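Every protein chain of the complex appears in place save one, which is left out.
After this line comes chain A, so read on.
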């Protein structure tokens, strides 16, 4: 996928004026956060589960190499294969190789963000293998030549009318504006594809070291048809998803559904453990796990290690005021919202994605809803520091910070400046105490008045309270 993150500001400006997008984003704000908070209220132990999940992920990361090798050994024991891929290119090549081995023409796909990350569909198409997305949202996007704007609700940027139009155009059926009819259409269109595919590709939410199993969590059942009907099942996943045991996986399942859709439990939680057994009547004959690294192993032991706890629930973006205003596409790559603002610079380089960790108000909502307590604002701040240290920040930012640092390092001068600007701003504001225009700060004052400083400076208040 082309990286459009450097155009974040322009993307955001367009998104804010896009009436249809704003309508669609309204559905998000009224949906996920409310459902999550209801589900959390029904689980009094939720915060304890979050603490346990956080500690468990930390334990896994401290022993990540051991757990991965244990997982691999058990997949092999069950008759499956594990392929370690350092780069997206390695992963695409390996998947194509497996497809070619079985002479695959079509491949059905369950929803997988890792497959987006490695840009798998384009690669398969260029090499003569047709990928068919089967998750309803992903299917809609594939018909439109579009990409997901959210990690669990990929088509959240679209309205009913968009779906209605593209189905009418591609399905050769009368146009309908009934979501139930549209979903039935997709169901019928995909039935034969499921049965006719040579290979099924799914992602994985977790990898269980104890048993060598992978698990997918879906509501539609498309992932299950994808992995059960074709002769070959390929799981494309990433190295941080390993957990020790079925019990440990269960802890994360309790956290995932509630944090994501606000469901008590997702409809289908399906474990895959190797290929079909001699006595089985159905199921894939070949089972492959493609383990993608793509920069993750380099995060271990750094200030970004905490990000590897992420279970991809999407709670951070569902609650983010920036995501809610500009939508996922503005971020310009695969992972949007707060988690994307931390991951994208790691995967595509801070020089391409420096605007993302800056596009945050640091309100802290993301961290407060994260089921594995990732300090997302702190990690975004690390990227800002990295960007500054590498001299990648725009000149205005560097000069601004440089100027502020000059005064901050000279407390007497700083206080003098604070007192005088306090006075100046109050004069500017007049009797009403509101400033209607500030030169070079139109981004604020065009939309709202700036309140004048209401009292004395912090230091003078501090002094007078200390005396009393």
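Descriptive notes on the structure:
Throughout what follows, a residue touches a chain if its C-beta (ideal position, glycine included) is under 8 Å from a C-beta of that chain, and two chains touch if they have at least 3 such contacts; residues count from 1.
Just so we're on the same page, contacts and distances are computed from a predicted model.
Per the UniProt record, the chain missing from the shown structure is "L-lactate dehydrogenase complex protein LldG", taken from the list "Ferrous iron transport protein B", "L-lactate dehydrogenase complex protein LldG", "Amino acid ABC transporter substrate-binding protein, PAAT family" or "Protein-Npi-phosphohistidine-sugar phosphotransferase". Listed residues A:13, A:126, A:187 or A:432: the one in touch with the omitted chain is A:187. Screening A:266, A:358 or A:457 against the full complex identifies A:266 as the residue touching the chain left out. Note on the undisplayed chain: of the listed residues A:10, A:45, A:125 or A:385, the one touching it is A:45.
When the full complex is taken into account, the listed residue touching the unshown chain is A:300, out of A:14, A:143 or A:300. Considering the full assembly, A:229 is the residue among A:229, A:339 or A:374 that touches the omitted chain. In the full complex, chain A makes contact with the omitted chain through residues 24, 27-28, 31, 43-45, 48-49, 52, 56, 62-70, 84-86, 90, 134-137, 140, 153-156, 158-160, 163, 179-180, 182-184, 186-187, 190-192, 194-195, 209-211, 213, 219-222, 224-225, 228-229, 239, 244-248, 250-251, 253-254, 261, 264-277, 279-283, 291, 293, 297-302, 305.
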